[in-house]
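Input: a single structure, listed below in structure tokens.
Here the complex is missing one protein chain, while the rest keep their positions.
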Amino acid sequence: MATIVAEPTGIPVVEEHHEMSFIRKYIFSSDHKVIGIQFLFLSLFFLLVGGLLAMLMRWQLAWPGRPMPFGGLFPETMAPDGIMLPEFYISLVTMHGTFMVFFAIMLLLVGVYANYLIPLQIGAPDMAFPRLNMLSFWTAVPAGLIALASFAVEGGAAGAGWTSYAPLSGMPEYSGVSMGQQMWIVSLVLLGLSSILGSTNYITTVINMRAPGMLWTRMPLTVWALFITAILGLLAMPVLSGGLIMLLFDQTIGTHFFLPETGGQPLLWQHLFWFFGHPEVYILILPAMGFVSEILSAGSRKPVFGYKAMVGAIVAIAFLGFIVWGHHMFQSGMNPVLGTSFMVSTMVIAVPSAIKTFNWMGTMWRGNLHFHTPMLFAIGFVMLFVIGGLSGIFMASAPFDIFIHDTYFIVAHIHYVLFGGALFAIFAAIYYWFPKMFGRMMNDRWGKIHFALTFIFFNLAFFPMHTQGLAGMMRRLYDTSGYTHTADLQGTHLLITISAFALFATGVIFAINFFGSMFRGEKAPPNPWNATSLEWQTPSPPKHGNWEQAPVVYHGPHEYSHPDVTDKDWLAQNERPDVVSPAGH
Amino acid sequence: MNWSLPENIATYGGKIDALFWVITIVTGIAFVLVEVGIIWFCVKYRRREGHRAYYTHGSKSLEVLWTAVPALALVALGVYSASVWAYIKGRDAAPSESLHIAVSAKQFEWNVTYAGADEVLGTSDDFSTRNQLHFPVNRPILVWLEAEDVLHSFFIPQLRVKQDAVPGMTIPVWFEATKTGDYQIGCAELCGLGHYRMRARVTIHEPAAYEAWVGEQIAARAASGEPTVVAASADLGNDVGDGTGQHAGHDHSAGGM
Partner (left out) sequence: MEAHAMPYYGGRAPEKGLAVYTQKVGMWVFLCSEVMFFTGLIGSYIILRFGASETWPQPGEILNIPVTAINTFILICSSVTMVKAFAASEMGDKRGTRLYTLATAVIGAAFLGVQIYEYSELLGHGFGPWSGLYGSTFYTMTGFHGFHVFSGVVCMTWATVKAFRGGYDNGNYQGLEVLGLYWHFVDLVWIILFTIVYLI
């Protein structure tokens, strides 16, 4: 077969380029790439904050009542003499969850990569509504800052858990927190607004701005995942916003939505929260699944196994995701008959995840596996996500959930899904797309060390929590030593805490590599991974407007090792079809 | 480290534990299959110079297989779980001969009301205890669970029972112990700063000993002329209920059902 000439097609773009001021270019920018990178810094910052809060909690759990290192830095209201107070511990529990779920993982997955990748991967010059995109970022910033500032107000930060169950969250008399809880609500309302604006943009962009030839069936799985994620956010977020505002009114203007005195229903809050919360769980994992599919395919030099089933699984998850929320409420006092139906729908929603796992294995099967850092993190994702997925089946079974509900088993599960799953995929994505974002490579050797240590300490920190949960240890306890059935588990706490500290320390390796490579890294070629999707067919980093000319798409998204292409093992989506045309694509 | 569930003393605990083992085996198989498969692929298909990956877009039959098998297994698990669920948590699941006890949770204590000699709640011989729950072995117990302020969760690990207490609702919870002894109620739902110490002592008596204990309580009440409220002794390490500062004395009594 002849060699392939990547010839630009399409008609030159007529675009005016004005010299932009620094502020317009890097701060109030409407370029989707700049906004993506802004979200990256913002969300990594909150990842650090969330991690620090977790370290404080782990200190207390391992050494209850012992003064913290640097404990003197905390005011009397949090930790007199460096010894953590129970109310401060509850605030840490609440804000760790809030920061990690809403400001770290969600912004990393969606804020960063939906912004950065969607236009590049579908061949568009920018988002459909660039200024709306900028607004979305600048709504997320105050949202995060308000949440952070709530630690400093009287009464401290919110203290009703990241789920903020009413009435504890609705009555300051019960929690001792008033201002902090209200700031928590305002913060999440703002974040919800940011997310709805973002979602509107992503969905419109994918529907209407795909480059010529970018059929639905040629979209990379990352785009599919982000598109469906945006739909979930669009439909789930407003329900949370509504609930949050009702909760705020209960606290401030004397309404009674969730307060039982005059017929308000505490369970209504749980229904609203989890109607949002379950789709949210998938918002936090679908994009990760998309990145992993793509990176596994590139790393294995093979097309994604069962592309259509993968898309189908994402779509199925989105539909089913709206009818399973009650599985968080099996023991809440909800009618047990409803519990049964939620249990069955929950069992069904596990099937698409199983399909995806087997298809990832199918992608690796008979491949030519390149173990670069992104690939290692992607493989790590599959190995750990499986554990989180399977442990989910224990709690999907309502009668067994009686025992493990609100125990450390749940804590283990959520961290296998959100850290072992989502965060591993995020690391994979950062290493993978870093060269495109910053024009330089991250150091691969240090990346591998980062991966190995993270993998080891992650498992040491979180696997033992399964056993604590099976022993019946309840979560969100300031001090677990008062219970006879878990009295002998202090050693396990110690193991977890030391591993968690080590896990946190591995972040330093990542941070040095990340910031170091930004300035000192090896210059990146346009396509360092020999990958097929459109973003790799433009310079690293891409210019404002992404392409000189609109690319024209001829091939499916993950065409590796096509037998008709002999001089290389990949086929860019925009390579000319008269040279080669793979069957069926 | 503890690799299994705590001692089971509930009649229905066996059903829950059996479910645990069934799920452990099913998920264990899937776990081994996937993890071993991935590691094996990583070794077998690692990059080799001049080697080319096998070009395929998937396999219909394989994909149907690995959709159908998990789907069948999960639905079977759902159906199996549903029967256990109805047996334990169904609204009318409690056996009719159950002994009725009312439990009311508030920050950060468990108040238990007993039906007295006539075994009917809401009559004049009722009496209450604070942070201790007494009941006889080998007899179904039906707890009417309420909360006065925020959510709490009634959890006795060895009895495999957990149920949120919700202000404004009265929720039936039943169980039957197969063994006498001392255990604990823990609160499993975050209820405020004292959540971690919201415990109560559970004492499971021989039936005769329970009768005797009830007799003592009634006699004590008759002697003092006041409803008896018995607080847990201090040796259980429970300092709740004796004024916890800012939250004490706050009373939002909720309506019945």
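A and B label the chains in the order they appear, each numbered from 1.
By definition in this document, a residue touches a chain if its C-beta (ideal position, glycine included) is under 8 Å from a C-beta of that chain, and two chains touch if they have at least 3 such contacts.
Given the structure is predicted, the values throughout are model-derived calculations rather than measurements.
The chain we do not see here touches A in the full complex. Checked against the full complex, the one of A:R24, A:H256, A:H370 or A:H544 touching the unshown chain is A:H256.
For the chain missing from the display, the contacting residue among A:G242, A:G312, A:G439 or A:P541 is A:G242, taking the whole complex into account.
From the options A:M78, A:I203, A:A313 or A:L571, the residue with contact to the unseen chain in the full assembly is A:I203. Only one of A:L44, A:L61, A:M95 or A:A128 touches the chain withheld from this view, namely A:A128. Residues of subunit A that touch the chain left out of the display are 10-15, 124-125, 128-129, 196, 199-201, 203-204, 207-215, 234-239, 241-243, 245-246, 249, 253-257, 262-265, 268, 271-272, 275, 545, 549-550, 552-553.
To be clear about the criterion, only the chains that are shown with their structure count from here on.
The part of subunit A that touches subunit B in the complex is made up of residues 85-87, 90, 93, 159-161, 165, 167-168, 171, 173-176, 260-261, 263-267, 300-309, 331-333, 335-337, 339-340, 343-344, 346-348, 350-351, 354-355, 357-359, 361-362, 364-371, 379, 382-383, 386-387, 390-391, 393-394, 396-400, 402-403, 405-407, 464, 467-468, 470-472, 474, 476-480, 482-485, 488-489, 491-492, 560-563, 569, 584. Residues 1-6, 15-16, 19-20, 23, 26-27, 30-31, 34-35, 37-38, 41-42, 45-48, 51-59, 62-63, 66-67, 70-71, 74-75, 77-79, 81-82, 84-86, 88-91, 107, 149-151, 153, 155, 157-158, 160-169, 171, 183-184, 186-197, 199, 237-238, 246-247, 250, 252, 254-255 of subunit B touch subunit A in their complex.
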